[in-house]
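The complex is shown incomplete by one protein chain, all other protein chains being positioned as in the whole.
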Amino acid sequence: MTSKVVTMRDAIARHVHDGDTVVIEGFTHLICFAAGHEIIRQRRRDLTLCRLTPDLVYDQMIEAGCARKLVFSWAGNPGAGSLHAFRRAVEGRGDRPLEIEEYSHFGMVARFCAGAARLPFWPLRDYMGTDLPRANPLIREVACPFTGERLAAVPALNPDVTIVHAQRADAHGNAQIWGLLGVQKEAAFASRRVIVVVEELVDESVVRADPNRTVIPGMIVDAVVVEPWGAHPSYAQGYYDRDNAFYVAWEDTSRDPARLRAYLDEYVHGVADRREYVAKSGGLDHLRADEQVCGGVNYGY
Amino acid sequence: MTSKVVTMRDAIARHVHDGDTVVIEGFTHLICFAAGHEIIRQRRRDLTLCRLTPDLVYDQMIEAGCARKLVFSWAGNPGAGSLHAFRRAVEGRGDRPLEIEEYSHFGMVARFCAGAARLPFWPLRDYMGTDLPRANPLIREVACPFTGERLAAVPALNPDVTIVHAQRADAHGNAQIWGLLGVQKEAAFASRRVIVVVEELVDESVVRADPNRTVIPGMIVDAVVVEPWGAHPSYAQGYYDRDNAFYVAWEDTSRDPARLRAYLDEYVHGVADRREYVAKSGGLDHLRADEQVCGGVNYGY
Amino acid sequence: MGTSRTDGRPDRQTDSPAHTESGRPGVRPSDRPEYSPTEMMAAVAARELRDGEVVFVGIGLPNLACNLARATHAPNLVLIYESGAVGAVPERLPVSIGDPALVTGSLMVASMADIFQSFLQNGRIEVGFLGGAQVDRYGNINTTVIGSYERPKVRLPGSGGAAEIAIHARRTLIISRLGLRAFPERVDFITSPGHVARGGSRRELGMPGAGPVKVITDKAILEADPDGELALAALYPGVTTDEVRAGVGWPLRVRDALRCVEPPDAGSLRLLREVLDPDGLYLRG
Partner (left out) sequence: MGTSRTDGRPDRQTDSPAHTESGRPGVRPSDRPEYSPTEMMAAVAARELRDGEVVFVGIGLPNLACNLARATHAPNLVLIYESGAVGAVPERLPVSIGDPALVTGSLMVASMADIFQSFLQNGRIEVGFLGGAQVDRYGNINTTVIGSYERPKVRLPGSGGAAEIAIHARRTLIISRLGLRAFPERVDFITSPGHVARGGSRRELGMPGAGPVKVITDKAILEADPDGELALAALYPGVTTDEVRAGVGWPLRVRDALRCVEPPDAGSLRLLREVLDPDGLYLRG
């Protein structure tokens, strides 16, 4: 089989188009900032951005003007404050409007589950007594055909493209992830196109040695990008720690549109690729992970 | 926390009662024959037995008179023929009636998914054009509240007790499984009580060294039984191979009720526990797995 | 749940040991070590957790409370984070709900689909922690918007997992500092339902969990009366009923059997300050 390995530039150019519904998933862990930055550099427009937690990566993309709409369930800077580009847009203080479609985490997870299963909806017991269905008419009800009970229902989310960061994959995109799994698998299966970005490209034999570790099969992957440190300032278990100082500093950076744009000019537009970003960020070596390697298991028979 | 480790005798005595809905899951892999034999020895009656593939273990329990009803999706001897105790009962040639409730694999999987999520039903795109809904009125339809599309729906399966065989667990029941996963996790989460049976009892530190390998958390487990070779003649990846000769021989054994009962007398009633079964079976050393150990991954940060 | 009184004075009997929150003998104000309201909130929340329970943990004070409980009376508490870490034993103070330290050495990593479906919706979570910008008379919480949804004055982060924790956890604990903006009579938006939401009571609406059993503030503990309205149930040492009333945007009921909450003991304070949050990241508030 021919290799799917391409540069980030080529992957974004080929698979992310203006107007697309784009998912860069990863719950705290493995958020692919490298892809977000490349989308900003290539000046994509009118994207519908979906993520449980927009996080800094979508705050940057909103400020950069990539987003027409945001689909989400928690839009804060985890442990550190607000996403101010998001807030400016939603509070009517920004340069351009931002449409929002809002769920809870469970609702977003359920949307990805429906998408991955190619069902039009997913049932869940949720939202009674909340104002969320009032704010979002796509939160509906379905009656159980056995008990008559009325449950909540959310529609499938089937993105045009999902970008998943993983610790490692082979050249066909068979990707292995450990640590927090988020909704990476569901988002990838729900998507029309899938880009897998990895810290490390490994031989197929590494994947085949531990098949229970594989989260995303190559057969659903369109492109593989090898991008060490690609998840910074989020983290990759076993590779590097979360850059908490960056998250804390974001509160002040993003609160001031001029500073935020200066940041984008320097760290996104001002670099050609991730390698330059890492160099400009001082190498990031202080974040490199300690060794805490688990034992293997026997696949013999 | 106090240990949950008990003998198989105590686990069955305490958690499996006459009239219960019982699941011994494991798809080809990790089928807990040791538990099935102990249920036969303790002469449980009127059980509703559920499994995707009843396999030899339920054929034996049906012949032994434990079952009132069978819920299933494929009732054959994999690669080797029929389950004749099952066939005698369903074809009206047996000693006692056996009620059946029949799905396809996907339908059974969906029932366990609903049970694990504590939803009353699960939607799936299935059964159109088949005669299965005619044979089983619990296969129904549900309308999508977004598209209006009519999908199939099956009801949740919430067993009284589920017995899961695993390669290893700690004394609190945190169980790790690799190789085929079947519907072990879903069945355990769907169940009121859970018995975990393991090849190997390990220290909690072994589990904590590789938390992504854990399939069933101890918090949903009621009893842990340590029973090496407990899945024979099925297999445990990394521990022992499937005893294919046993499956092939079952065709003749089960075809003749007298021979089947002689088998039960000798290998089930005629032994006190699994240790004696293994000894009577000649030690089973020829099935012991080769070593094919995978590498570990780094959980550091 | 007891009745409420309105004279604003704690019941005299609340000094007796049987009525202190921890069940241990009461400590006179003059004996107690110095502590901050934040430390008090963490200690009070920790006492609410029983050994062996399964707790859905948040970052900040809930995390401190859970780890304080683990280090003291509840060594077998099972900590679950919505990010997927089950049985976490963080070796450092987690600064996000998906901190890598929650994974390393945990019992299990579950996908978020499993966390919400097989753990939370399944009814396996015994205690959930909630907080938010606004908590109202019935324990409803708003973490969505100040002002209208369509034209918000302040856009807050939204639900995250809070809506479903509020609905499914067998009981919830709300942690919030008193103040008129934080405790309005009616929240601007119900993100996480308490006892009486628009449309009916929890039971009428089919919510599996019992809802907020306690609202742990910086001055007192509020509990819901049988009709779902929050009432002042216990005062922290040195706090008066009027001080609590001043921090709540509705006429606050006061229980007849008003309890007095014991301050944190020296051991808990040492754990909080020296082990759990040595940099004062969350305790400094």
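As written, the chains take the letters A, B and C, and residue 1 is the first residue of each chain.
The working rule: contacts are C-beta pairs under 8 Å (C-beta built on N, C-alpha and C of every residue); 3 or more make two chains touch, one makes a residue touch a chain.
Bear in mind the structure is a predicted one, so any value in this text is a computation, not a measurement.
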Give me the visible chains that the unshown chain touches, in label order. A, B
In the complete assembly, which of B:235, B:250, B:277 or B:299 touches the absent chain? B:235
Looking at A:60, A:174 or A:253, which residue reaches the missing chain? A:174
Looking at B:126, B:199 or B:222, which residue reaches the missing chain? B:126
Which is it among A:12, A:64, A:100 or A:117 that touches the chain not included here? A:117
Going by the touch rule given at the top, which residues of chain B touch the chain that is not shown? 27-29, 52-53, 72-76, 78-79, 82, 86-87, 90-92, 102-106, 109-110, 112-113, 124-132, 134-135, 149, 178-183, 185-186, 235, 237, 241-242, 244, 247, 289, 292
Residues of chain A touching the missing chain are 1, 116-119, 174, 185-186, 189, 204, 207-209, 211-212, 214, 217-220, 299-301
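Rule of thumb we're sticking to: only the chains that are shown with their structure count from here on.
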Name the chain whose C-alpha centroid is farthest from the C-alpha centroid of chain C. B
What chain lies closest to the overall centre, CA atoms only? A
Tell me which has more C-beta contacts between its two chains, B-C or A-C. A-C
Inter-chain centre distance, chain A versus chain B - centres from mean C-alpha coordinates, in Å: 37
Hey, how far is the Cα centre of chain B from the one of chain C, in Å? 41
Could you grab the centroid distance between chain A and chain C? Build each centroid from C-alpha atoms only and quote it in angstrom. 31
Interface hub residues of chain C, defined as touching at least two other chains: 85, 100, 103-104, 109-110, 117, 121
Chain A: which residues touch two or more other chains? 124-125, 149, 178-179, 181, 235, 237, 241-242, 289, 292
